[in-house]
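One structure follows; several queries about it will come next.
Rather than the whole complex, this shows some of its chains in their spots.
So that you can tell them apart, the chains are marked A, B and C in the order they are listed, and the count of residues begins at 1 in each.
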Amino acid sequence: MTSRRPGWFVAATVLGLAFALAFLFLPIVGILADVPPGELVSRLDDGTSLDALRLSLETTAISLGIIVAVGTPVACLLATRRFRGRALVETLLELPLVLPPAVAGIGLLAAFGPQGLLGSALDDAGLGIALTTGGVVAAQTFVASPFYLRQAQAAFGALDPALAEASRTLGAGEAATFGRVVVPGAAGGLVTGAALAWGRALGEFGATLIVAGSFRGISQTAPLAIFASFSSDFTAALALSAVLLAVSGALLLGVKLLTGEAAP
Amino acid sequence: GGGGAPTLKVSAAASLKTAFTPYGASFSPARAAFSFAGSDELAAQIRQGVKPDVFASANTRLPAQLYAAGKLERPVDFAANRLVLAVPARGGKVHSLAAAAQPGVKVVVGSSTVPIGAYTRQVLARLGPGTARGILANVRSEEPDVSSVVAKLTQGAADAGFVYVTDVRAAGGRLRAIGLPVRAQPRVVYAAAVVRGTGHPRQARAFVRGLLSGPGRRALLAAGFEPPPR
Amino acid sequence: MTSGLLVEAATRVGALELAARVEVERGCLALAGPSGAGKTTLLRIAAGLLRPARGLVHCDGDVWLDTAAGADLPPERRRCGVVFQHYALFPHLSAHDNVAYGLRRLPRPERRRRAAELLERFGLAERAGARPRDLSGGERQRVALARALAPRPRALLLDEPLSALDARTRAGARRELASLLRGAGVPVLLVTHDFAEAAQLADEVAVLDTGRIVQRGAPAALALSPASAFVADFTGASVLVGMARPAPDGLTAVALEGGGEIASTDSATGPVAATVDPWEVAVAPADRPPGPTSARNRLSATVATVTPLGNRARVGLETPQPLTAELTGAAVRDLRLAPGDRVVATWKATATRLVAR
């Protein structure tokens, strides 16, 4: 675009932006406005909130680790190789996106629960998901991975394939090329995708409740704790929501500033 | 679980939170961990083979079904509750049951598939046809659990809703209860059972027993529940 | 089995049917040809980045690829230095780290030493810490070359190494590349679009057209007797198309498309392309045509452009087929040539080569 004074169209768009900001941000203001800051802090003192927050951070870290570890090479494969049925595979990987979380929970149980398709095998291996912290991780991984996959795929797709070829001719094998050239080259998109997936995992509620329940210290993540205190202790729910918002907002902003700086 | 005591997983109806939390804290044979949600969700989980140690439901129907399906040991009734019409404590426009039937009032009820919704329908069926029709016409939402009904009221989205009296007490002064005529009051009975195949049958049974006497019963009464009918 | 690099491949890429064989002993072979001819494809096959349906790549007696025998060394084990068309420098690494990339197997101090030595040799010592995006085009090219040479490759493949440079930088970069390739000591395969570049950098030129090698020889030999209209055009000669038929005196007459007839000492019949180098063509004003000369070919033409180039000028003519004449600056001044002037272009039948089209 140009660097001239804005015309009516730009003015209208800025108006649209203001509208969008108001719509998306006022609810957040509304949450924060309802509780005095002092009270927010004091409400966190009670162990339930802190336990939930700690569990949320731990489980999302594990989920994100799994998503990144498996999703990164898979996204690269999908981005750089053409094969029959690729669109179908991509769609299958994206389906969790449209599944209502409760249905996702039932599905996870139907597949990996004690009576599920693979259930008894998993249970025997000590990897049962029903009412365990492992179930929390499974639910988060299930709902959040499409976010990472999609963003990572876009990042890999945008990478000049000649870079990987150059690396190969310089003596680096496929794995070394992936680790030393392909991943660093797509780092910006990967970090953004990871931030999105992390955000989605952090907010995950419905599937976790169905699969793992809401047991303090085992499966009561922050969103579940918020939900649990809705009717009884509304202020505590808001306080925890505010903390969740602050943490994830800071993370998203930090990632954006970091990758924005790193980009040319 | 730390300190050698096993962790006892208790899936309980959302409305039991205010009673079970203090009970759990004082329960010594095991560390009690609670998952509070709609009784039907918890039942769906158990139907899928998920095995908490104890299931406590806001009705007797779901435990009976699961017992029949072999998922639970024999359920026991452990508490009763009463329905009320709840309204926002301040600035509400509904001050009586009849007022809830006036046009323009927004009423929320539980979905007929969850206990609170089933009970609400029983109440309405026993109210006078005029009031019942007026209230039904005012229903704007059928919520999947009682917490959602409470949230609608505390958020000011609705003017009145049918909840348990214990919920009004738990809402900490933000809701006011309007009592229902005795003849309209349904039989609200909570039943609990040990889940079949639990890894801690001894502690689970102790937990259920505690609901009938001792600290569990005291906590229930303190939260506003009533003893189960004989 | 040759001692240099041999690449032979028959395969289909997209719509192209590639079937070519090139050999380079020591020294540099330029691979020229139009866009889409398959030049890059051939380089990629040599480097192991593409596997042909059938093919053979040998280097210094080692087999890199032999589809018949089922042998196929992956690119990372071929030790084949490649300079990519847009350099493909690693954007997240400094110039130094780009050069050191291929030296992973060396111990760290030695790796540092060799990278620094190469950067020094390419005049990049001061830019060692810069990222590719902060380097100028010429500097990038040198980093790409240094990077390709760092692991002491056994063959060097260059894909239009100068085409990403602007015209000003290119002349200098070409000189540098020439002196470098002389010292490389390994077979070099160089893709180029530019005849002057091929002539300056390579000992021989192979011309690839739609997947096939159509001519191969020293640059001067190509200019002297191009095998096709394409090769002639590539070397800078004018190409006039027409129909050839035998004429008296052992000459061949060519009736040009768009009008006019010329003669050649080459013999041919049917559709041909007649080629003539610009410096063979003389120009005279149409109102003062030259008297009888030994030059048999005469075409009326209109001056389209006059381009002074140092002490000479290139004159673009429309006959109506385009024809280029190269005159001395003095001649242009004497004739006061300007675009739009009517002139007569003359050249000798012996300077007219006939090639198939």
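Here are a few things to note about the model shown:
The rule is short, and it goes like this: a contact is a pair of C-beta atoms (placed from the backbone, for glycine too) under 8 Å apart; a residue touches a chain by one contact, two chains touch by 3 or more.
Here the structure is a predicted model, which is why all the values come from computation and not from measurement.
The displayed labels stand for chain types whose copy numbers in the whole complex of this file are A x2, B x1, C x2.
Keep in mind that, in the parts below, only the chains that are shown with their structure count from here on.
Taken chain by chain, the contacts run in an open path, each chain touching the next and the two ends left apart. Centrality annotation: A (chain centre taken as mean Cα position, compared with the mean over all protein Cα atoms).
One finds 85 Å separating the Cα centroids of chain B and chain C.
Averaging C-alpha coordinates per chain places the centre of chain A 52 Å away from that of chain C.
Those residues of chain A in touch with two or more other chains do not exist in this structure. Counting partner chains per residue, chain C has no residue touching two or more of them.
Touching chain C in their complex are the following residues of chain A: 160, 162-163, 165-173, 176, 180-181, 184-185, 187, 264. Those residues of chain C that touch chain A in the complex are listed here as 44, 47-49, 74-82, 84-86, 88-92, 101-102, 104-105, 133, 147-148, 150-151.
Residues of chain A that touch chain B in their complex: 102, 106, 109-110, 113-116, 119, 130-131, 209-211, 213-220, 227-228, 230-234.
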